[in-house]
Structures are given as structure tokens and as C-alpha cells.
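Presented below is the structure to which this report refers.
Only a single protein chain was left out; the remaining protein chains are all shown in position.
Order of writing sets the chain letters: A and B. Residues in each chain are counted from 1.
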Amino acid sequence: MLKILKYSFYDLMRSRWSYVYFVFYLLLGFVLLFLNNNVSKAVITLMNVIIILTPLIGTIFGVMYYYNSKEFTGLLLAQPIKRSTIFLGQYFGVALSLSMSLVVGLGIPFIAYGIFMSDAIWDFGLLLVTGAFLTFIFTALSFNIALRNENRIKGFGYAILLWLFMAVIYDGIFLMSLMIFEDYPLDTFSLSATMFNPIDLSRVLILLKLDISALMGYTGAIFQKFFGTNFGMFLSIGVLALWVLIPVWFIRRVARRKDF
Amino acid sequence: MIEISQLYKKFGKNEVLKGVDLEIQEGKIVAVLGPNGSGKTTIIKSILGMVVPNNGDIKLNGESILKKWRYRDSIDYLPQIANFPHNLTVKELIGMIKDLRKQKKAEDTPLIKLFKLEPFLNKKLGTLSGGTKQKVNILLTFMFNSPLIILDEPTSGLDPISLLRLKELINSEKKKGKTIVITSHIMSFVEEVAEEIVFLLEGKIYFNGTISELKKKTEQPDFEHAIASILTQSYA
Partner (left out) sequence: MNWIFVYICIFFIVPHTGMLQAETIRVCKKCEASTIKEGILKAAPYDTVLVQKGTYKEVDIRIDKPLVLKGENYPLIDGEFKGEIITIVSDDVTIDGLFIINVGTSYTKDYAAVRVTRSENFLLQNLVLEKLFFGIYLEKSNNGRIYHNNILGDAEEEYNSGNGIQLWYSNNIEIEHNTISRVRDGIYLEFANNCTIRNNKSVNNIRYGLHFMFSNNDVYSNNTFENNGAGVAVMFSKEITMHNNVFQDNWGTASYGMLLKEINDSEIIGNTFKDNTVGINIEGSNRVTYKGNDFIGNGWAIKSRGACYTNLFLENNFLFNSFDLSYNSRLNDNKFENNYWSNYAGYDLDKDGIGDIPYRPVKLFSYVVNNTPEAIILLRSLFVDIIDFSEKVSPVFTPDNLVDQFPKMKPFAHDRN
């Protein structure tokens, strides 16, 4: 698998889009830091960018890469390589190169600015970790979509829809249901609803750092336990890891049965 | 060499293979023919494990290949459409395929010369023309020394000289005693290289034998007409 990963990674690392993506983060980092001159503000803006953009890019790149390398995949399938190896290799290639663009693209300006000297280093590190998680999750989801849809227009459509649902619509429904059922105890519901959407989960993980003082204002015991201790942090990271593992497992499963 | 028994395959509602039984003997050049959608490519892909059959079995040298992958080491496959990662150069691609099957020695240099690919070695695959890509494709197939070679539409996009070279290649491989399975629409090419014909019609084997047997069966003087007569008969 490492070989496939290596070649997919090289392939992507040379593609124009990886550069565009990398340069985007590089510029964003420099603009945020050196125009604002404030790490805290930069971290807040970055959070908004990361939890929306990394899933979108992960989804689009995943679907695009899968469809574009379809014939090449055919070539690989005829080689003495295990099927799941091919797809997992490609998947990790895409996810890794995207995460690299993110981490290096943002890392350079922040290091240049002196993040290591700053208190915000943990917030920033957490941002990068969540960004990488989101990239891995959404690339895996998009691979699943692409593997199940031969028609690439359809595949693209579903992928964008998935992103739109997770990034916006889900929260809309979530908020509506909270408001409709406000007479009932809702903290278990709201925490579990968060677990079922990786974007929300990442957002909450960052909230734990940025907005803990506001989060502590709510009275529920479960909330208190979740936000007040490290429990919330560990649980969120654990569930994010599940969000990577389960779609990856599905990639393997679909890849084993699919005809090419 | 290859034994296919009772092979069934459905794509959705579309039944492509309806119980194919086929034996391909070692050292033979076999052409799999048939109209579009008759299941040629599906059979080939089943042998390669790219299509998972609904029923039936495929054996290579007596062993079932279903759900296995190591056996592909003994197959060289030329896919129909040659499309490679755009950002790799020809050289890197060759290196990569070699890397992926490094248990074998590869003879790529004579083939590069044969198809005059030297000027393209450092070009990115995305910039190559269709014909050049097909040459690279052929190169990747023939550079290994596997006992079974499967060629899916090998002639597409080739210029006459390259076509000639391809025929020479096939002949020299045959002399080494290899088994070669070809699909093609170019009847003259098939007639020239194939020893045996497998004719598929609507998911079943309609005919399996030599070209002269086919001519005899259809009572036609030449190969092309023999094929045409099968088609007109079956659709009549």
C-alpha cells in the first residue's frame, strides 16, 4: 500500500491544484497574521475557514482524483496488487497531500510569525489537527461516494450535497429541533447530535479551547462533564478517529466487491 | 492454462455472461470476438479479477483465481483505454510499474527503442498524444515476461509502423510459448495473428475453434464474411 500511496502522493504533489491549495493557505496565513498582527484573531478566523473549507476541498479533491485516475486504477488492478491496497493507497495519498498543504501552508506563516513563542500554539496545533482530521474524513466519504457512482456528474453532485448538508443544513435542523423541544432536557441530545456530524464535532473541539468560558455557562450536568474536564476533548478526538476509520472500512468493503 | 466454467455475470439487470464454459490451452493465441456488449471485455476482466462474477469459476493452471490477487503476477494485460496519471513522466511510470511488480525482470529498453519512445521519456503523460500513450501502454505490457498475455483492443490509435511492430512482438512472444488472449475489432489483424477464435454472442459462446473451422462452419470463403454471416444469422 505504501507504494501506491507514494505514487498517488507524488502525483498529487505535482498537480497544479495542490499548489493552489497550498499557496492559498500560505497567503491566508500571512494575510491574517501580518495585516491583523494578532494571533488570537487569526486563530478565530482560521477556525471558520478550516471547518468549512477543508471538508469542501477534501470532498471535491477526493471525488475528482478518483474519477480522473479511473483508467490508471484499471491498470493497477491488473497488477499483482490487492484491491483494497490500491484504493486505500490512493485515498491516503490524496488525504495526506491535502493535509500537507494545510499544515505546511499554514505552518510556515505561523512559524515565521513566532507561534512557538505564543500562548496560542495549542489552539493553533488543535486547529491543524482538526483540519487534518476533517480532510481525512471527507476524502474518505467522497471516495465512498465515487466508488458507488459510476456517473461522475452524479458523484460530484452527491459529494457537494454531502458537504452542504454537513456544513449548513445539519446545523439548521439541529437548531430547529433544539428550539422546538426546548422544554425537554436536551444536553444528551445535543451532544450526540454533535457526534454525528464531523464538522460539528471539530467545531466543538475548537470551542473547547476558544469559548470554554461561554460553554461553562450552561447548567446541564452532562455538558459540565463534557466541557469541564478533559473527557470532552478525548471523546471528541476518539469519535473523529472513528469518523475516519468507518468510511475507510467501507472503502475496503466496496472496493472488494466492485466491478471495474 | 485457463479454465472457465459456468461463468455468470450481471450488471444490474443486464445479464452479460450467461454461463460461459471456455478452455484456453497453453501456447495458443486466442481471439475473443463478438459484437459490442457481447461480453468480451467482461470475460477478460473476470480473468484479471477486475470483475467479480456472480457465479462460476475461473481456474488458472488448475487453481481458482477468485478473490485472489497474487496470480496476476503471471499475467500481462493491455487495457483498452490507456490513461495514466497526468503528472508522472513516462520514465517514472515505467519505473513505477516495475517497482510494483519487482519480482520480475523487465526488459523495457529494447521496447523503448522499438517504438521510438526515447524523446518522450521525460515528458509528462498528460501531454502525450493518444497514439503515443498506446505505445507506452504496449511497452508496459510487453516488458515483463509473463506466461499469459491479455490484449484488449491493442491496435487502437497505432500508426501502421507501430502496428507492424506489435504483430512482430506478438509473434515473438508466441515463439516463446506464451498464451495470448486478444480482443479486437480489426478482423484482418485477428486473422493474421490468432490461431483460435472464440465468438461470443449474447453472453454465450457461439463458436470456439480455428479460423478454418469457422470458415467451414459458415461456408464462407474468408474470415470477415464468416463473422458477418454469424451476425446476420443470429439477428435474422
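The rule is simple: a contact is a pair of C-beta atoms (placed from the backbone, for glycine too) under 8 Å apart; a residue touches a chain by one contact, two chains touch by 3 or more.
Being a predicted model, the structure only gives us computed values, none of them experimental.
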Query raised in the report: Wait, the hidden chain, what does it touch out of the ones we have here?
Result: A
Query raised in the report: Hey, which chain A residues sit against the chain that's not shown?
Result: 40-41, 44, 47-48, 51-52, 167-169, 171-172, 174-175, 178-179, 182, 186-187, 189-191, 194, 200, 203-204, 206-207, 210-220, 223-224
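What we mean here is this: only the chains that are shown with their structure count from here on.
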Query raised in the report: What is the distance, in whole Å, between the centres of chain A and chain B, each centre taken as the mean of its C-alpha atoms?
Result: 42
Query raised in the report: Given the complex with chain A, which residues does chain B contribute to the contact?
Result: 9, 11, 45, 48-52, 69-73, 75, 77, 79, 81-88, 92, 96-97, 99-101, 140
Query - Contact footprint of chain B on chain A as seen in their complex - result: 3-4, 7-8, 10-12, 14-15, 68-72, 74-83, 257-260
